[in-house]
Each structure stands twice: as structure tokens, then as C-alpha cells.
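For this depiction, one protein chain was excluded, whereas all remaining protein chains were kept in their positions.
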Amino acid sequence: MNLLEVDGLTVGVERSPTSILANVAFSVPEGRIVGLVGESGSGKTMAALTMMGLLPDGIEVRSGSVRIDGRQLMDPETMTVERRAGDMAMIFQHPQAALNPTMRVGRQIARVFSLQQGCGRDEAMSLAIEMLGRVGIPGAGRVARAYPHQLSGGMCQRVMIAMALACRPRILIADEPTTALDVTIQAQIFDLIRDLVEETGAGVLFITHDLAAVAEMCDTVTVLFGGQVMEEGSRDDIFRRPRNPYTTYLLDSVQKEVDPHVIEAGVDFELVGCRFGHRCRYAWEECGRVPDLVSVGAGHRSACFLHAMEENGAGAP
Amino acid sequence: MWRYLGRRLLVSVVTVAGIVVVVFFIMRVLPGDAAAVRAGPYASEEKLEQIRDQFGLNDPVPVQFVNYVRDAVGGDLGTSIRTGGEVTEELLIRLPASLELAFYAVLLAVLAGVPVGVAAAARRDTWTDRVARVVAVLGSSMAFFWLGLILTFVFFFKLGWFPGPVGRLGIVTQPPETVTGFFTVDAALARDWALMWEAFTYLALPAVTVGFVLSAPIIKIVRSSMIETLDSEYVRTARAVGVSRRQVLFRDGFRNALVPVTTAIGIIFGYMLGGNIIVELIFAWPGVGRYAYEALRVNDLEALQGFVIVVGLLYIVLNVVIDFVYSWIDPRIKLGQKVVA
Partner (left out) sequence: MNPASGKLGAGGANRFVPPRIDGGAKVLPLASRKPLAVVGMVILSVYVLLAAVGPFFVADPVATDPANALLPPSLDHLMGTDNFGRDVFARAVHSARLDLTLGVVIAICAMVIGSAIGVVAGYWGGAIDEALMRLTDIVLAFPGFVLALILVAVLGNSTVNVGIAVTAAFVPYFIRLTRAQALSERELEYVDGAKLAGNRSGRVAFFHVLPNSLQPSLVTATLVAGWAILTVSGLAFLGVGIKPPTAEWGVMVSEGARDIDSGQWWTSLFPGGMIVLAAMAFHFIGDEFGGREA
């Protein structure tokens, strides 16, 4: 049973024909970690912000549905996501910038308890300190009285996680949670997230551009490029048996030198068809349309016209 | 903290010394014979010479300077050649008038400017925002003398709601016993409510004139710093955990926007310390600005120098106060690290 189901999500810039997310779909089962992978500008963070109902001004949702436990969150009138307390929580890329600099961290967490459970100031504070202990902060009582600038980046990210957990979320969205941190801290944060999944049974949407982190953390992976889902499958499918040219390129880019033209080209949001079209070495006329996701194995789907050709026996790339 | 105060004091002394030197020598370049002003147009040459001796105008400039600094350190800013009074005393009598006007003008500017700036930021690019920006441009382009004249014309001459421009109180009214020098406060201390009300009615038009102009920078800075914080990542976090829009605006947004706003208040208050010459003239306000202007017209060097030094000192005191306010608002700022918006 999928806890979170996102379907047909299309998001664009107001008064402009371009779309930042085009027909994006993915799902997160209970107690699993799902990776949302792609280079910068691929729409990963935009997808997260859409689900949280936190899109910046000037960006609009055109269509799509976001369901938790089968309950539709997308309001069809306003095309905004109406979250309930406890549906979702998010941790951000820059923990220090994501915490209010003029509020003691304990207060920031306690505020969430007050909001979510309506408990009083003192009770909320003791719950906050307890939560700080749970995310592995030694001397939680002392840290609660600190301001964000007095804490290290790793410490701030633990505070962020404590804040997110205070929401008791069914789904935790982790947007590049370790990109701004040291490698050693990164491992600790990963362990913490994994422990929490086991403990609470929440689903995690793990957003990153770091393939090593995906290989370490995720059960299934969705590869995003230019706001389009390119490929999805289990971790092994994506890393061992990639089928989409973009996924292959992405994996190659970690290990060996790749075609410089492909890197330079970036993302062109005004393309009509496949967004990888102008960078793809296999592209031909057909790619002026958007390819559908087709099944290429059990639980493994990819969006590329090559798959149709392979079926017709035209030879694999 | 003591180290901070010590360093601050040292810098202040250097700045004040600089001000004294610059002003003293600029004043010596002023054309015209101060003695002639004192003695009147029909004085004999002997009389002029006697006055020059009396005021030390015959000494070489460096000697005059040393004498001046020696007296100034003891709080004696010399004698006004125009009135014959002690400059220190004359300034201290007039300073409360200027400060009272400045205080209420800044208060009005903040009370009007902050909500307008917050509303403009919260409803960015709507009509609210556009109106707020036009008001801000109008304020920063306003000529004090024109606004003062219009307000007097409409609210005194046409409608008769407020008293005419004759100073801090009606001509026959006895001012309250001096405690703070602020008539509104002193009247309240004396429990003379009618007098306090009268002081407020006389303050109204000049304070609105100045306050309107001063609200422009407040609106602009509140708007832009609110927008900056509302776009910040921590405001997004607060929204993500379900904090209401209202609380985000006033707790997360506003507190963090306060540092640049404090800077702005400090700057406009500093700007008002010397009194507003034009407004004090239009409303016959007996403050230091008008005193300085009258001194300037007749080359009353001692009075003018005294004015400049007192204003410089107040400015420095104000900056120290602002530093303390900063470190109270924003825990990241330590004393002495001034953050300029």
C-alpha cells in the first residue's frame, strides 16, 4: 500500500506556457525511502514544495493530484495542496538558514508542539527537549537555549529533523539534507533518518543529486530531468540495469568523462518534446513528442522512444 | 562590554575633536565682522576694538583655538556675540523644544511607516503595495516648507482645527515647570491636563510635517527588509511546520526585519537632532535649529560652533544606544558590530 501517491503533477510559471514539472508521478510506500534524483534544475525541489503547498509567488499548479492514504490533498478549485497537521514534514538543504536566527532553537521546536497538539508553553518546551534528545543531541536542555548561529551545521540539521518529527509526519521529505554538511556528519544524519523510518514507519522522499547517497539510502528511485520523470525502479534496476539514456548518462558522469556538450547544454524548459532531446546522443524526430513511461521490467519503467524501437527489433543501443 | 564602551568612547572623542577642528577653522573663514554685529551700525572704531578684545577676536587664530578647546572641555562653549548670553545655557534652553518635536515626529513616522511597510511587503505587487510606494516617493520628495504651509493653510486658516504657527504654546499661556523640558511630559507631571492638551495641539502640525517626510525611509526599509525575510528559508520552514501566515508575518518576519528598521530610525532621529531649521522657522518653534540659523545670519561664531558640537555629541550618544538595541534584537550581533542595511 502506497502511503503517498503523486500523479500527473504539472507546475508552471504564471502567464507563461513553460512548465517546470510535466506530468510527474511517483509514490512512497510506508516505511520505505524513495529517492528523487536529478541534476540541479530538474524540478526535484519544486516537486517537494508543491506537495508542501509552499510554492513561491508566480508559480502555479496546473494539474495533478497528491494523495496520502488515498485522501486527496489537492484542492481542485484553488489548485493548492491543503495539508493536514501530521501529513508531511520537510527538512531543508541549508539547516542554518532554515532556522530562525532570532529564536532559540528549543522555542522553534516547542512552537510546533503548541501548534500541533495545543499544549502549553512549558509542556511544549519539555517535549522539545525530549525530541532533541531523540535525534541524538547530547545536553539537549542546553542546546534548546542556543540560537542557530551558536550551533554547527550538523547540529542544526538535527534540530531541523527534530522540528520535522514534532509534526509526527506520515511522510518526511528530505531535500538535500546533507549537501551542506561534512562527509562524516552526512553518515550520522543518514543513520538517524534510517532509524526514524524504522521507529515511526513513516515514508521518506529523499531528494538529492548525490548518487552515492541514493545507493546507500533508497529502496526505490525516481529519476527526474527537466521536470519530466525519465525512469523509475528499484535501486538495483537504476544502478545495475539502467534503461533510459539520461540515467545512463547520469551514472556515467560520476565515473568517467562524458561528452562535454551534454553537460554544457543544461535544461531547456521551452522544448516541446523530451526535455533531454537536445542533449541526448540518440535523439531523432520522434523525440519532438513527450515519451510515455513504459514498463521495461518488473516495477521498472522508463520514458524513451528507444524502448518501442527495441520491441520492434530495431536493435538495442 | 566595558571594552566596547572604552573603544567606542575613544572613537567618539576622535570624531568630536575632528568636528571641533573642522568647524572652528571653517568659521574663521566666514566673511564679515562679528564685532560690528554686536556693536550695531553706528559704533565707533574704539567701541569695535573694545568688543574684539572682549571676545578675544584680536588673538591669533591658534591662540583662539586653544582657549576655545580649554573652555569647551569644561562645558563652556563661549558667549554669543548676538545675544551676549552663555552659548551652553542658550542651547540647553532650546534643545528640549527641538528634541520634543523630533521625538513626536519620529514616533509618528514609525507608527505610520511600519504598518504601511509591512502591509506593502505582505501584499507585494498589489494595489496596497503600489499605493505604499507612491506615498514613500511623495514623502521623500516633500519640501518641508510646502507641506508646513499647506497644513497651516488648511488646518489653521481654513478649518481652524489647530492653533496657528506661533510656537510651543499660545502666547499668553504659562509653560509648565521645567522637569524634562518636554512640555507634554512636564504638563502631565504637573497634572495640568488642559496644558498638556494645548502642548499637543501646538505640536500637531509641525510634528505631522516632519513625520510625514520621515515616514518615507521607514516605509521603504520596512518593506524591503520584510520582503527579504518573508522570502527567507526560515520563514519557509515556519510555514512548513504549520505556523500561521499571521504569526509568520509578525513573529518570524517582523523581528528579523527590525535590525534594518532600527538603523533607519537611528538615521532619521540623528538627522533630526540638530532641529529642523525650516520647520522651526515656519512654526516659530523655539529650538536649536532656529537658534543656529539666526546665529549664522549674523556670523555669531561661538553660538554656531556650540550648536555643531552639541549636535555631534548627541549623534554619537545616539549611535551607542542603537548599538545596544541591535545586540538586544539580534543575538548574532555583538556590541560594536554595526550592521548597516
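A few points about this structure:
Chains here go by letter, A and B, matching the order in which they are written, and residues are numbered from 1 within each.
Everything that follows uses one rule, which is that a residue touches a chain if its C-beta (ideal position, glycine included) is under 8 Å from a C-beta of that chain, and two chains touch if they have at least 3 such contacts.
Values in this document were obtained by computation on a predicted structure and should not be read as measured data.
Only one of the listed residues, A:187, A:212, A:254 or A:272, touches the absent chain: A:272. Looking at A:196, A:230, A:287 or A:304, the residue that reaches the missing chain in the full complex is A:287. For the options B:10, B:63 or B:150, the residue in contact with the chain missing from this view is B:150.
Within the entire complex, the positions of subunit B that touch the omitted partner chain are 14-15, 18-19, 22, 26, 29-31, 130, 133-134, 136-138, 140-146, 149-150, 152-153, 157, 216-217, 220-221, 224, 264, 267-268, 270-271, 274, 277-278, 281-282, 292-293, 296, 299, 304, 308, 311-312, 315-316.
As a convention for this text, only the chains that are shown with their structure count from here on.
For the pair subunit A and subunit B, the distance between C-alpha centroids works out to 54 Å. Residue ranges on subunit B touching subunit A, taken from their complex, read 124, 231-234, 236-243, 251-252, 255-256, 329-332. Residue ranges of subunit A in contact with subunit B, taken from their complex: 52, 54, 56-57, 83, 85, 89-90, 92, 94, 97-103, 111-112, 115-116, 147, 149, 160, 163-164, 166-167.
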